[in-house]
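Omission of a single protein chain aside, the complex is shown with its protein chains in their original locations.
The letters A and B name the chains in turn, as written, and every chain counts its residues from 1.
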Amino acid sequence: MCLAVPGRVISMAERDETLMAQVDFGGVTKDVCLQYIPDAAVGEYVVVHVGFAIQRLDEASAQQTLANFEKLGILEEEFGDGFELAARQAGVDLPAQAYATSEGIS
Amino acid sequence: MAEATWIGPIPDPMPGPAPAAIDMDSWVCPAPLRDSPAIVMGHGGGGAMSAELIEHLFLPAFGSAAQAEMGDSAVVEVGGARLAFSTDSFVVKPMFFPGGSIGDLAVNGTVNDLAMAGAVPMVLSTAFILEEGTALSEIGKIAEAVGAAARTAGVKLVTGDTKVVDSGSGDGVYINTAGIGIIPDGVDIRPERAEPGDLVIVSGDIGVHGIAVMSCREGLEFGTTIASDCAALHGLVAAMLATGADLHVLRDPTRGGVAASLNEIAKSAKVGVTLVERDLPIPQTVRDACGLLGLDPLYVANEGKLLAIVSPEDAEQVLAAMRQHELGREARVIGACGTEHPGMLVTRTTLGGTRVVDLPIGEQLPRIC
Partner (left out) sequence: MKYLDEFSNPDLAKRLIEEIHAVTTRPWAIMEVCGGQTHSIIRHGIDQLLPDEIEMIHGPGCPVCVTPLEIIDRALAIAARPDVIFCSFGDMLRVPGSDRDLFRIKSEGGDVRVVYSPLDALKLARENPDREVVFFGIGFETTAPANAMTVYQAKRLGITNFSLLVSHVLVPPAVAAIMESPTCRVQAFLAAGHVCSVMGTHEYPPLTDKYKVPIVVTGFEPLDILEGIRRTVLQLESGRHELENAYPRAVVADGNQAAMQMLNDVFEVTDRAWRGIGMIPGSGWRLSHAYADFDAEKRFAVTDIHTEESSLCRSGEVLQGLIKPHECEAFGRECTPRNPLGATMVSSEGACAAYYLYRRLDMVQAVGG
């Protein structure tokens, strides 16, 4: 139910009063119905499932998520296992902030 | 630059509760013919169902008239010469696709079957089954493609046949080609010859033909620059043989893709085959198309590529010769044969996990899940 992939809107046109778009998925292009993201603009990324754009792809958020993953090893180095072990042994609930990614928990 | 070195062993078996007693034989023996009284499309997919049809219906019926396993190409001894003899039928829809047509496939498909036995292709027959009502202009274009492909491949079209079936009975044009080639002395190329330690080489990008055809199939159309890789491979094979290397196995991964071919070889030779996912040459465009439709490139057909299984000592020189040839410029090692998991094809994923790549059941279909 979940095979949906991100693509870039390269052109839009109304067909039978429905907003359609040509979406570029890198090596392939496909006709996609844009009616559910009516304010999409050319150049934006959308998530496409069975020929329909079901949500925007938030590029900034994608970059942020990847940046967070990059930081993961570094966090370990800063705090180290000792910190974690000590906290556990002390029976202390580690503050969520120690592990939260900078985008927060929503 | 050629890396004929290999990866480490597969990780330890996954821990977990001991499974209930399972009949180990049932994992590798072909399952009984599905409980279907009629042919279904899956029987033509090049996967497990096709194999079952041959093993459980045709071979028993042929009885002692059948020679061995009836693989892609048969070797026949005639007056001291070893001939390769092969036949193939072409029913592709659509008949014209980016990069080629059913005509090109009909010639190159059989030429390649002969080449995979190490034979020099000599002659082809061409039999056409034409559906009443098909435009003569279409037939003309296909015939021209057949002629051009035969000239390029250097084979003669020596005999043929034409039949017409009622409108609605065929599907435009069906073509059968049969071919004969001569196997040079000392050449012994058979799937059974794959040995533990052998390396698996692919001649170039995979998944191209199948995606090219799918891009214009009704209901699935998408825009792409991908064109079929349809080509005759005997020149490439000749260059590989000219190195003096003892090629163990050659296979062109057509229907069912690399997955089907390597599964068949693994079963024939009773070796385990392991691929390294990050080494698979899959063009970005093929990846994207597969991502869109939910297909696995390992199961997508190729029409101008070959798999070669060679000893590690021969791999370097074979790769060098391949890369000198226009159809083998991107040749590389993608896997190896071993003693673990005999009869099975397994991939080491880019993440470091392991994944069994089973024989496709029927045809691979786009999915939404």
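Convention: contacts are C-beta pairs under 8 Å (C-beta built on N, C-alpha and C of every residue); 3 or more make two chains touch, one makes a residue touch a chain.
None of the values given here were measured: they were computed from a predicted structure.
Asks: Name every shown chain in contact with the chain that has been left out of the document.
Replies: Hidden chain contacts in the full assembly come out as A, B.
Asks: Hey, which of B:A65, B:A242 or B:V356 is the one touching the hidden chain?
Replies: B:V356
Asks: Please give every residue of chain B in contact with the chain that is not shown.
Replies: On the side of chain B, residues 10-17, 19-20, 22-24, 26-27, 31-32, 34-36, 38-42, 48-49, 52, 218-220, 278, 287-288, 291, 293-294, 340-342, 344, 346, 349-356, 358, 361-362, 365-369 touch the unshown chain.
Asks: List every residue of chain A that touches the chain not included in the displayed model.
Replies: Those residues of chain A that touch the unshown chain are 1-8, 16-18, 25-27, 33, 35-38, 45, 47, 49-52, 54-59, 61-62, 64-66, 69-70, 72-73, 76, 81, 84, 88, 93-94, 96, 99, 103, 105-106.
Rule of thumb we're sticking to: only the chains that are shown with their structure count from here on.
Asks: Where the CA atoms of chain A average out and where those of chain B average out, how many Å apart are those spots?
Replies: 38
Asks: Which residues of chain B touch chain A in the complex?
Replies: Those residues of chain B that touch chain A are 215, 222-226, 283-289, 291-292, 294, 367-369.
Asks: Sort out for me which residues of chain A touch chain B in the complex.
Replies: Result: residues 1-3, 5, 22, 25-30, 48-50 of chain A touch chain B.
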